[in-house]
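To start, I am sharing the structure in question, which I have written as structure tokens.
Shown here: the complex without one of its protein chains, the others still in place.
The chains carry the letters A and B, assigned in the order they are written, with residues numbered from 1 in each.
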Amino acid sequence: MAESLSARNIVKHYGGVVALSDGNLEVQAREVVALIGANGSGKSTMSKVINGVVVLDGGQLLLDGNPVHFSSPQAAKKMGIATVFQELSLIPQMTVAENIWLTREPLNRTGAIDRKRLNARTEELLALFEGTFKARLHPDDPVASLPADEKQIIEVLKAISSDPWMLILDEATASLDSRQVQRLFELVKQWQEKGKAIVFVSHRMEEIFRIADKYSVLRNGKTVGAGRMSDINEKELVKLMIAKESVFGYTRGESKASKVEPEVCLEVQELRTDYLRGIDLRAHKGELVGIGGLRGQGQRDLLLSLFGDVPYLGIIKLFGRQTSFKHPREAMKNGIALVPGDRAREGLLYIRSILENLLLPSWRQYGFPLRMGKAKKDAAEAGAGLNLKMAGLQEPVSSLSGGNAQKVVIGKWLMRSPQVLLLDDPTKGVDVGTKAEFYVLLSRLCEEGKTILFYSSDDEELIGMCDRVVVLHDGLISTELSGSTLTKENLVAASLGVLNGGAQ
Amino acid sequence: MKRISISPPVAALLLAVILFLLSGFLPNGFGSDLAVAQSQATNILRLAVFLGVIAAGQTLVIISGSEGIDLSSGSVVTLTAILTYVIVKGQDEKVLLALLVSLAVGGLIGLLNGAGITFLKISPFVMTLGMSGVVTGAILIINHGNVSGKVAPVMARLIARPLSTSIPIPNAIIIWLIFGVLMWLLLERTTFGKNLFALGVNRVTARLSGVNVTGMNLATYALAGALAGFGGFLLVGNTGVVFINLGQPFLFPSIAAVAVGGTLLSGGKGSYWGSMAGAIVLTLITSLLTTMQMPDSVRRMVLGATLLILISIYGRQQALRQ
Partner (left out) sequence: MRRSHLNALAARHPALFALALLVISLLINVILQPNMFARDTLNSNMRVFLPSILLTAGQAIVILGGGIDISVGGIVSIVNTVLATRVGLDGSPEKMWQFVFISLAAGLLAGAINGFFIAYLRLQPIITTYATSFLYAGLALFILPNPGGGIPAQIAALYRDSTPLNLPLAFYIIAIIILIWLYISSTRYGKFLFAVGGRAEAAYETAVPVTLVQFSTYVISGLMSALAGIAITMLSGSGNADIGNPMTLNSITAVVIGGNAMSGGIGGVAGPLMGAITLGFIQNIVSFAHISTWWETFVKATIIVVALAAPGVINLFRSRRA
């Protein structure tokens, strides 16, 4: 069993994007270190460098003081480092037992897998989480049939099954309910006593303070602070995590709510999808409604069903008229626009030009053959209106920074003057300056009478921008906050499902 | 020092020119005789027309992404060539009908391909390969060994002969140029073209931006089939005869031509100009091998190796470890 791992001055880029410029981490046996940082701070990259999944471009890894180089995940595994991943590393078509023991299955004398021992060992592991899943879990169950929380538990069991000396929990509690988190933390304490080291990558303050001994904070790819948990409090940790010139001081102030008209623009009744279990919602003309809650509670489904991309049960009304959009095109034609959550995978055509990206939904308006001159003019205008920093309309969108790329995603919809704007975490991975421009833009749109539905994983943003915030938890609206009840404490509580119905 | 980047179609054309000049040095080559060189060049271009037209449909489906490819175009070419042959029977009035039938039959087969790919989720390679067998079977039913028919004089006039005695460019090349402009218009100046590229880059983004992915898929394969039908029509107008293996030799080179021309085999980027240049390059390779008196087997090996080299340069996917 090793005793310590040090990561010093780690540098990593993906193409032109710098994920880490100075990452540092010190891990000792019998300790739980919390690796903390906002979205895009580089914490996931850090854990991937340590477990060998990505190659580091600069810096050093030291195991018990000796330099090591992980040439592959296998190498890191051999050194006793196991990871519980964020993006599941399970093979859906294989069973629970097969997934847990993949590459380490017990063999019998003929070299074949010993199924009896395999199942027995799997049952032993499953017993660790006994009582925290809804139904009985069998070693032969195909992983694809399991819900997200059980999949996450299998991930944990898979990591611990190799008896590693260091365990990395990368946002491992995201899909777990409170009972499962409690059990996991009990197990972590046991493993700590056995001499293991745990790295807890998370941004959930409450959990961090419950489980960690030490902390290490990443911001914009640099480690900006480390020390003992007992020497710091939540406010100071948050301060380390976010930039000084807090954009979150921005609020819409008086422009909020005063310009909201009584006309109901969007109405949703008893909306049900795979993740939603019955949502009722109303948005008025000129209103900026926020959607809050922890990731994966149905926010995405809500926006996608309004846009006609996922099938749903229930009623959706636009200006009083019931709609049933079967395809985004129909929603578009009725003045609805969606800025999706993952711009690389859903919002942009990366290798095509900025011009083509901006005009993708709108080419039909330019006749046959397409009037390129007018198209270029309109695109340039849209870009200027958004203060888009680019080398030229013909450049590929991949040449833009995160914030400017996001402007293109919004720009392509603004060119159509939509009535309703659905935003799925639009400021994710966007720099501070661009964020400020977005807030101004959204405020202006509301003043012009547009209706905006805005999901954000950033509580400060929701508080500063929205007239009202509905918080989703477990597929239902747990509460609605506005005015004086719209506070960070209430938001966080509601996200965890603590408040219900009314606010305190 | 700024890196000079050459667009792939231009690079392909340069390659063609180099290959052509090299061919001059061969025993049967033109040496330093300019007149012979000119007539040989014209001949190459004229031969390249047919491969070029057949590569048009291939260009479209490859741009559309998701491993798009059309392996049925070879047999569709043969089928429509035979249908044209049989319908026309030497009469000028029937030529228009034959053209329409060729387009319709090709389009229908393409539509079936598109349906299998879109609704039954069969991979384009397997679907079009299977369809190719069905079309070949249909050819045998029609063919029964021999067909009687004849190409109409107007076809030979329009396709095989030059425009006029003063302009020694064969009509076929002019047709091809017009065709090239039309393809450019389709890809770069229509909503269909813009949507096609979007489809090839990222289907999810396309759908979330309002593109009707299903409709586009069906339309692309149907159009590719119709274009192959047009290719068959032109081909029989040039050769004047039909036989069971008329179209098949064009299939593999059509894919290689698209790749040479710089159209990414993963989709989302490319042009028909590139495929035209690629068609010229491939016709040159084939004719060089023929001049060197290499048997068909060597031609096949060279083509296979060429495609392999091309994809090794242009087609590498992301590494497992980043």
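Note that in this section a residue touches a chain if its C-beta (ideal position, glycine included) is under 8 Å from a C-beta of that chain, and two chains touch if they have at least 3 such contacts.
Not measured: the values here are computed from a predicted model.
Among the residues A:98, A:149 or A:309, only A:98 touches the chain that is left out of the figure. Among B:16, B:131 or B:151, only B:131 touches the chain left out of the display. When you scan A:23, A:42 or A:73 for touch with the missing chain, the hit is A:73.
As for the chain not pictured, it touches chain B at residues 67, 69, 116, 119-123, 125-127, 129-131, 133-134, 136-138, 140-141, 144, 252, 255, 265-266, 295-305, 307-308, 311-312, 315-321. Take chain A: the residues that touch the chain left off the picture are 53, 72-74, 77, 83, 85, 88-94, 98, 102-103, 105, 107, 110-113, 115, 142, 158.
Criterion: only the chains that are shown with their structure count from here on.
Between the Cα centres of chain A and chain B there is a gap of 46 Å.
Note for the complex: chain B touches chain A at residues 185, 188-191, 194-195, 197-198, 201-202, 204-212, 268-269, 321-322. The touching residues of chain A, counted against chain B in their complex, run 14, 53-55, 72, 307, 309, 327-329, 332, 338, 340, 345-352, 356, 359-361, 363-364, 368-370, 372, 412.
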